[in-house]
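Removed from the display is one protein chain of the complex; every other protein chain stays in position.
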Amino acid sequence: MHPVLRRALVRLFEIIPVLWVVVTLTFLMVRWAPGGPFDTERALTPEAKKHNDAYYGLDKPLFVQYEKYLSNFLHGDLGTLYRHPDWSVNELLAQKAPVSAELGLWATLVALVIGLGTGVIAASRPRSKRDYGTMAVAMIAICLPSFVLGPILLLVFGLKLQMVNVMGWNTVGDRVLPSLVLGLYYAAYIARLTRGSMLEVRAQDFIRTARAKGNGSVRILLVHMLRNALGPIIAYLAPTVAGLVTGSFVVESIFQIPGIGRMFVEAALNHEDQLLLGVTVLFSAILLFCNWLGDVLITALNPKAAIE
Amino acid sequence: MSATASNLSRIIAAVGVCVLALTLCACGRRETPVEIANREGILLVSSGGDPTSIDPQLIETLNDSHISVALFEGLTVPDPVTLEPRPGVATSWEYDDKTLTWTFHLRPEAKWSNGDPLVAGDFVFSFQRMLTPELGADYANMLYPIKNAKAFNDGTLKDFSQVGVKAIDDHTLQIQLEHPTGYFLELCYHQTYLPVHPPTIKKFDAMARRDSGWDKPESFVGNGPFVLTKYVLGDVVEVKKNPLYWNAAAIRLNGIRFYPIADVNAEERAFRNGALHITSTLPPPRIPAYRDTHSPYLRVMPVYGSYFYTINTRKEKGALNDPRVRLALNMAIDRQALVDHVTRGGQIPSYTMTPPSAQYQPRAHFTEDVAAAQKLLAEAGYPGGKGIPPIELLYNTSDAHRAVAEYLQAAWKKNLGVDVHLANTAVSAWLDRRHNADFDIIRAGWYGDYLDPSTFLELFASDNEMEQSGWKSDKYDAFIADAQKESDPAKRMEDFQQAEAILDTDAPIIPLYYYTTIILIRPEVRGYENNLLDQHLYTNVYLDPTATTPEPQQ
Partner (left out) sequence: MCSSPRSIQRPPLSDSRPLHIVASSSLWADAWRRYCQHKLAVASLALLMLMTLACVAGVIGVTLRTHFGFGWPYGYEEQNVELGAQMSSAAHWLGTDLLGRDLLTRLLVGGFVSLTVGMLATGMVVLIGVTYGMVAGYMGGRVDRFLMRVVDILNALPFTIFIILLMVVLDNPLKSLLLKLNLANSQPFIKLCLLFLAIGAFEWLNMARVVRARTIELKSLAFVEAARALGRRPRQILWHHLLPNLAGIIVIYATLSIPAVILLESFISFLGLGVQPPLTSWGDLINQGASNMELYPWLLIYPSLFFSLTLFALNFVGDGLRDALDPRTDKGP
């Protein structure tokens, strides 16, 4: 087998122990966090609290709970919610993960197309008006966090022009604003990184060589420069995409999208431990996979460095 | 190079603009969800957050109850305006002289939504489930007025037949009470007294299991005017008219959608976007804009709830252990300014724990007087606030709580020279620190479950777990215990007045204001009443798409 390929496969299997460490650490963290799921505004009688704790096994020693969780986890059962007893974590993830994933993928598309596009344009002529212009636009996007941009866009398109629904995730129109709001911030990041990376590469010798050999400027720009500048961009993008497809608290709250992001933060705040663990597992699995993919891509772009 | 690249940039920019414009234009000036819903007879309501559950024995919050009253019906139902008990599943009732034995006559035509007849035994079953210790229902103590209910709930009594609930026959239910309870008929419309369908509960083995999931649309059985059709956490709870409801002919709505919008600003946007008929609240900074323009949408109504701070009176808290210091803190605030300029929702400044109701007018036991407060503080040994280490004021994160806390912090610093540090935490940590009494002063609030001062004042009895002020008073306990046994309403209210006097002058709390319900409501919604308990029956509500002005409020 090709050594690069073999290494990539070995790396893929490394995901499993890493995932186990994440689950264990998260389990300990949520159990150490103050309060419990049955601390409610209306104080439960001690008996009721005892029964609830017993029902969910929270009265057992930590290790026993952990063992139980792991064994259920291996059987594909992520448990039920404490504060919303009608729901199991599996059910909720099945309902909400596709929504967040769709939003995340649209946002990634926005980020990539706009980010790479403006980055390349800016880098094509450094320190020109075009460069400063595009970079200024990118900075504006960074200065406008989603909790500002989202309400502004909703105000204009939802309330003043009455063109879109301000909540829900039902029609095609519902996808546009959230994807933009979520994606633009990352687009700006990617634009900055792309420009910087490309300028570094631009000065490298092989570009001069390519130019000397009479390659066309667009070809140099896109094939040689962009390709060689992709490393840091991929390194940044991999975890970012993992974050995007597993939901954004702010954007989902502003647009009332029934995704995981909102539930994840609420779970953290309200001691909804099983849900929190479930989402963390999902997120880390995607994150580890994205990082693996990123590493493979970086290796593929620069195989020599990787083998050494 | 530059020519090609600038072409490239233009193309990218043009494509971007086109895509955006096309997608947005495709949506065009749309028919709003409210317009569609008006046509279909569907009411769109914000429920202010996800319901804990649909199961009436597991629900916890006031918002939860707004959904459950659409799906279930108790022995009595409240009058939408006055809250007087009216016949629900029970057509009539009688009680003995001491109001200890109640007999309810159930309507023979009452049915479950699957066609099963609703019988007295179903209520017995439901009460038993509510009180089953293993179920761990948060609200089980609402049933404690029933004889032996508490003993069964805390596990000392194993035999449910000794609890005072009995089905005499299919249509007669007899309930024995522990002590005279003048407001028992009002309790009967509380969500904790709603019936559940025994065969469904048994089928799902849900008698003592919280996570059985019987209350999903596929398996849901209820006895209310509506049945559950869709239930997705974080998205919507949808109900439609129940054709088997005994009074189905009178129901004019075809359905209701409850949207769990927790973000108050998003909720207001949704209303203006035409996505909601009724909101659950309105953020304080926006209230003046609606009020000053006499917006037809704004509705502000008093509600039976109290916003207050609890003081940790334990010895180790030093200065706060001294009632004079606590009273000084109480007296050095301008509550009128607080409600006028900070909370802005027409709230009523409060000097007592219990809000006013028809039966009970609370009397103030101190006046706001900065000079007197300073004197009190000096008497306690802290002239000008000197010697009091910084007090920490703990609240759960929210813009509204923060504004109140900031206002009070400034007021105490200015008027008393007392340093207060604000600390905010997420809800779970806030509750945890409250239960562990790990605070100096903590934000609190309470909505009455029924229209009687006991729902507020029993919180401060020594045997209550909820308030963690660490404050105890035998005299106070005696008045509360006395009121519990008293069957003469006037004497009972006097007991509460006496208890309240002790509470307010010993001041383990800082009452700030009585809540109001502040909502936005569209004029086409008719028959939607607001009342002190914030209970809404959807049986009288209908939509009149031609209406453009709000209906007059009683």
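Here are some notes:
By letter and in written order, the chains are A and B; residue numbering begins at 1 in each of them.
Note that in this section a contact is a pair of C-beta atoms (placed from the backbone, for glycine too) under 8 Å apart; a residue touches a chain by one contact, two chains touch by 3 or more.
Note that the structure is predicted; figures quoted are calculated from it, not measured.
Considering the intact complex, the chain excluded from display touches A, B. Per the touch definition above, the residue from A:Leu193, A:Val245 or A:Ile260 contacting the chain not shown is A:Leu193.
Across A:Ala101, A:Ala210 or A:Leu293, the single residue that touches the chain missing here is A:Ala210. Where chain A meets the chain that is not shown, the touching residues are 2, 4, 11, 14, 18, 21-22, 25-26, 29-30, 32-34, 125-128, 132, 135-136, 139-140, 142-145, 147-148, 151-152, 155, 189, 192-193, 196-197, 199-200, 202-206, 209-210, 213, 223-224, 227-228, 231-232, 234-236, 238-240, 264-265, 268-269, 276, 280, 283-284, 287-288, 291, 295, 298, 300-306, 308. Mapped onto chain B, the footprint of the missing chain covers residues 1-2, 265, 283, 285-286, 289, 337, 341-342, 389-390, 392, 397, 399, 402-403, 405-407, 409-410, 419, 421-426, 429, 438.
As a working rule, only the chains that are shown with their structure count from here on.
In terms of their C-alpha centroids, the spacing between chain A and chain B amounts to 37 Å.
Per the touch definition, chain B reaches chain A in the complex via residues 1-2, 4-6, 8-9, 12, 16, 20, 23-30, 32-33, 50-55, 58, 60, 133-141, 153-155, 209-211, 213, 215-216, 231-235, 259, 261-263, 265-266, 269-270, 272-275, 426-429, 431-433, 435, 465-466. Of all residues in chain A, only 33-36, 38-49, 51-52, 55, 80-81, 83-88, 92, 95-96, 113-114, 117-118, 120-121, 124-125, 130, 134, 151, 154-155, 157-159, 161-168, 171-173, 176, 180, 216-218, 221, 253-256, 258-259, 262-263, 266, 268-271 touch chain B in the complex they form.
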